[in-house]
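Excerpt of the complex: some chains, original placement.
In this document, chain identifiers A and B correspond to the written order of the chains, with residue numbering beginning at 1 in each.
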Amino acid sequence: MAALTLKQIAEKLGGEAIGPAELLIEGISSYESAGESDLTYADSRRLLPAAEQSRAAAVIVPREIESSVKPIIRTDNPRLAFARALELFWPRRRPQPGIHPTAVVGAGVEIGPGVHVGPHVVIGDAAKLASGVEVHALTSLGDEVEIGDDTVIYPRVSVYHRVRVGKRCIIHSGCVVGADGFGFVRSDNGSYIKVPQVGTVIIEDDVEIGANCAIDRATTDATIVGRGTKFDNLVQVGHNVRIGRHCIIVAQVGISGSVVVGDGAVLAGQAGIADHLTIGEGATVCARAAVMGNVPPHTIVSGYPARPHKEQLRAEAASLKLPEALVELRRLRRRLEEIEERLKQDGRG
Amino acid sequence: MAALTLKQIAEKLGGEAIGPAELLIEGISSYESAGESDLTYADSRRLLPAAEQSRAAAVIVPREIESSVKPIIRTDNPRLAFARALELFWPRRRPQPGIHPTAVVGAGVEIGPGVHVGPHVVIGDAAKLASGVEVHALTSLGDEVEIGDDTVIYPRVSVYHRVRVGKRCIIHSGCVVGADGFGFVRSDNGSYIKVPQVGTVIIEDDVEIGANCAIDRATTDATIVGRGTKFDNLVQVGHNVRIGRHCIIVAQVGISGSVVVGDGAVLAGQAGIADHLTIGEGATVCARAAVMGNVPPHTIVSGYPARPHKEQLRAEAASLKLPEALVELRRLRRRLEEIEERLKQDGRG
């Protein structure tokens, strides 16, 4: 980890330092655990006091903050500046280029310049690793797999045959890309006959996939993950799914076969999407929602089954009132009966 | 990928070709992405127009279709015929028999004829691999594991000691079969003491297990997966579970300890079953259902907590009407109060 002055950091972040230019910053941290020579950040004026009361040496703040009890760096987007500052202090460690002698590399494999292939990696025949690719220890790449420039594949990943991964992707440990889709035909005697899954998976550029995800290959075409989409851990993607660009897929989401997810959609944690549905562009599926129908673009859904989020909130509020309403209903019936009784007597009288 | 004539394909599928017998088919695809020399299929008369309007050269259709604007192959079960045709065009690639020199094979291991053991596989002592077994790269088989004829274990699978896998099974990448069941005794000071899990797992014949599933070993006996059952990805099976034959377990299902699942049951995506319950033969647990009680044979349950599916649908429909009903309830009370007020005045008057 390097040490930089307040001024140096401000320059690298395109921000403006207010405070002692030569102040030495030796680390970076959230305000909760910042040490005395750490830089931290406050996303908004509201969060500034917490950062000011922390032990941090200086704070990255929005442009509208003019001064502080602490040295500050004013930036357009403090969270983005914080991300950039993290890169300054923790520059990505790249492993040595070269193929580890214990790696097993198939016939006709093309390996670009600067590629790292770690210990005990297994690469099938006719695979292609473009320039700067990192394939870490104990990963298996099948025959004819193609990996684009500067993609990082962490230890213990499986990429089945013929899968294509784009440029600058990151695939975390435990992922399985290109296993067979779940396709069976039920025979007359109740047993299931496998439908061969002869398609593939295409991961476009700048995709990140968290640990232990599973993305199945298509039956005949390709399961597609669009450019810039980010997956958290333990996500399931069925066969023939097409996910758009710049989507966010949070942990433990399940996407059934043949679903289409539009660009910029957000699927929050543990959400599930039934098969053959379409999630519109820019839509948000809230955490744990169970989507059983198409979701229009730029809408928010939640609940089980999922419905428009506002409707779901109204339904939840209503359900909280239900026990009381049932009591009220009984009470009304009794009052009604009393009236009926009285009117009957009046009628008789 | 081979190329075959319409007539050749029809013969191999036991179907009847109507159209130019020598028409050359070079591939197979869904109708959405079929090319001009591809074969596709239509499951029913309703789906025929879409296939007819596709670019496909020919269509597999049900027997009752007599003609089409495209060459057709009439079969009893188009989806099954499609599965078989996929096998014709994409015959399964079997790896070379033999043990890769980088594999580490324990003492007293029995290896049958035609077995493939891939690079960096690790096999414990006294394991048995029957005829035609494929164990792909980077897989770990524990001591005394037994694998039946022609089973395929994809790269990066863990099979713990003494687990038995039947014939013609397929286990996908990332699966863990036979890890310890989740068993602890709470001690007086609040800490947990491990209950040793000394049982095992038995996977019967013709089972397929998707990527990144976890099937725990029993405490003292065996967790059992019955013949012909198919698992999708990321499924959790607790210790002492017994799953019947020809079940379908969709992605991200969780089956708690000691559950019994009857033959032919279907557990849809993200369903969960609480411990010690019985899911009856032929029952269907709908997607995301949270089963908290036994499910009778041949019934369908859904919801959280799960109940009979029709009841759940009625409850959902009712809950949609609840906000309006609460308004109506208030309105009725006001009307009732008006009547009461009037009767009181009448009484006084």
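Definition applied: a contact is a pair of C-beta atoms (placed from the backbone, for glycine too) under 8 Å apart; a residue touches a chain by one contact, two chains touch by 3 or more.
Since the structure is predicted, the reported quantities are computational estimates derived from the model, not experimental observations.
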For this file, with 2 copies placed, note down how many copies the whole complex has. 3
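As a convention for this text, only the chains that are shown with their structure count from here on.
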With chain centres defined as C-alpha means, what is the inter-centre distance between subunit A and subunit B in Å? 25
Within the complex, which stretch of subunit B touches subunit A? 28-30, 32-33, 77, 79-80, 82-83, 86-87, 89-90, 92, 100, 102, 118-120, 136-138, 154-156, 170, 172-174, 206, 208, 210-212, 228, 230, 232-234, 246, 248, 250-252, 263-264, 269-270, 287-288, 303-304, 316, 319-320, 322-323, 325-326, 329, 332-333, 336, 339-340, 343
Touching subunit B in the complex: which residues of subunit A? 102, 104, 120, 122, 138, 140, 142, 156, 158, 160, 174, 176, 179-180, 182-185, 187, 190-196, 198, 212-214, 216, 219-221, 234, 236, 238, 240, 252, 254, 256, 270, 272, 274, 290, 292, 304-305, 314-315, 317-319, 321-322, 325, 328-329, 332, 335-336, 339, 342
